[in-house]
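A single protein chain has been omitted from the complex, and every remaining protein chain is retained in its original position.
Labels run A, B and C following the written order; every chain starts at residue 1.
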Amino acid sequence: MQQDRGALKSRGMASLWEYANPKRFMQVSAVLLPWMAGLSALCLVVGLVWGFFFTPDDFRQGSTVKIIYLHVPSALMAINAWLMMLVTSLIWLIRRHHVSALAARAAAPVGLVMTVIALATGAIWGQPMWGTWWAWDPRLTSFLILGLFYLGYIALWEAVENADTAADLTSVLCLVGSVFAVLSRYAVLFWNQGLHQGASLSLDKEENVADVFYHPLLVSIAGFVLLFVALVLLRTRTEIRQRRLQALLNRERMA
Amino acid sequence: MMPDLGKYAAEVAAAYIVSIVLIAGLVWASLRRGAKVRAELRRVEARRGRSDG
Amino acid sequence: MLSAANLAISRGGVPVLSGLSFTLARGEALILRGPNGIGKTTLLRTLAGLQPPLAGQVAAGEDAVAYAGHADGVKPTLSVAENLAFWARVFGQDDIAPALAAFDLAGLESRAAQNLSAGQKRRLGLARMMVTGRPVWMFDEPTVSLDSASVALFAAAVRAHLAAGGAAVMATHIDLGLSEARVLELAPFRAGATAVPGGTDDRAYDGQGAGAARRGAFDGDDDAGAFL
């Protein structure tokens, strides 16, 4: 063990894993957090104000096209948050870095809220476009299922008392859930095409997005990414403090 | 200043309001829990500092 | 047969015992003593390989240990013989007669376990150990709900096992009459009673690697201010 640590020290700051040390993470994140928060606020305000006030209406969809600045970034982040949880869960399972597991825990509610935003804006957008609040469109359905996965993941974290046990179990769930999320995505595609052949309701955003809409969208996406990073940093800091608090209380009880 | 949103004004406004409320709620909840845990940790550390010292 | 070197264990993320070393040879029995909550059950589970130690090593032969916890592992709707025969087959054995005889369960074979008295059920739970064919037996409070005659039966079974080259580790408060057994007092090994290895601040926060630093990563001992 001592040798281990010696070797680690000699490699010095170069190693990325240094930041997996809770203390190092707290130091670095304390510096990073205000920047991330500020930048994300800036990007969000610029992107959304630009999108809301200074973009023309789409000739087909009218002003509803403005919903894109919320819908697309939140949907992107809903998926990316899960991917980030998958990566951090793997890191926890393989390298046993506590910060990694706690970051996954911190990201889950953010991902869930992003999913809810994507679904809500999708429904609000769908109402005038498709004439219904909810259509079992493959894309919407996949997001609904993703939301259920987030719920289960969060509930498992809350239910298990021992923090390391919870980290292990949720990590395994995240891995298995990822496989099933992909499976569900294909199953849903298959299922809906089976129902309404040829009548696809999905809007292909990427195709008909012109530059006037594209630039504010990019700023808005950057804002959502930064918001996610800032929130995860903040929430991971809270989780680390919570763990430390628990450790201190346990120690007190023992003494 | 307010752009003319045409016949979809309600939908667009609703989407923005819902999203902003959700994000604000998440930020608020994160900050509040952060402050709570931080204060609790400070308290326990201070107590331990005394009892140890 | 079984040895522990500089073992440290934790329960629910809290270190409870540390610096524990012992070896157990053939024919030896070890009795763990200590107040409630000191970590006897956790230690037994660690020795049985059910949970990883915080630090240090446990060396046991491949497939050497059989562990009987607080609960009897007895299925109420199965008969006594079915219960025992199941465990025998799981462990690749087939003869349950000696176990029935040793714990005075002969004659009850076909009775459903739910119709046994608490003491009989407990004896059935203990008899499981005999059909495992494993050399190292581990018991957690084996004598709960046993009368003195049954305790004597249990002691005799353990003694026979030791004489046959086996070994046993048990956590118990009462005197089993196993005069040859060694007693291990756990109180001196309480975590914190001895210096926690590497209890420096740097190490206590370290999320790296294996062992104590890993599991106690948030259990910083001192200099809390450096954290914030």
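Worth a mention:
Rule of thumb we're sticking to: a contact is a pair of C-beta atoms (placed from the backbone, for glycine too) under 8 Å apart; a residue touches a chain by one contact, two chains touch by 3 or more.
Keep this in mind: contacts and distances are computed from a predicted model.
One chain of the complex is hidden; its UniProt record names it "Heme exporter protein B", one of "Peptide/nickel transport system permease protein", "ABC transporter substrate-binding protein", "Formate dehydrogenase iron-sulfur subunit" or "Heme exporter protein B".
The chain that is not displayed touches the following shown chains in the complete assembly: A, C.
When the omitted chain is restored, the residue from A:Leu83, A:Ala155 or A:Leu218 that touches it is A:Ala155.
Contact with the chain that does not appear here is found for just one residue of C:Val16, C:Val74 or C:Ala181, C:Val74. Summary of contacts with the chain left out: across A:Trp35, A:Phe54 or A:Phe190, the touching residue is A:Phe190.
Contact residues of chain A toward the unshown chain are 145, 148-149, 151-152, 155-156, 159-160, 165, 168-169, 172-173, 175-177, 180, 183-184, 186-188, 190-191, 194.
Residues touching the missing chain, restricted to chain C, are 45, 48-52, 63, 65-78, 82, 85-87, 89-92, 125, 128, 132 (touch as defined at the top).
Methods note: only the chains that are shown with their structure count from here on.
Separation between the centroids of chain B and chain C, computed from CA atoms only, is 49 Å. Here the CA centre of chain A is 44 Å from the CA centre of chain C. The geometric centre of chain A is 16 Å away from that of chain B, both derived from CA atoms. Chain contacts: chain A has residues 244, 248 touching two or more partner chains.
For chain B, residues that reach two or more other chains under the stated contact definition are 41, 45, 48. Across the complex, chain B is touched by residues 48, 52-54, 57, 62-64, 66-67, 70-71, 74, 109-110, 113, 116-117, 120-121, 124-125, 127-128, 227, 231, 234-235, 237-238, 241-242, 244-245, 248-249, 252 of chain A. Looking at the complex, you find that chain C touches chain A at residues 12-16, 55, 191-192, 198, 202-203, 205-221, 224, 226-228. The part of chain A that touches chain C in the complex is made up of residues 1-2, 4-5, 8, 17, 20-23, 26, 96-99, 161-164, 240, 243-244, 246-248, 250-251, 253-255.
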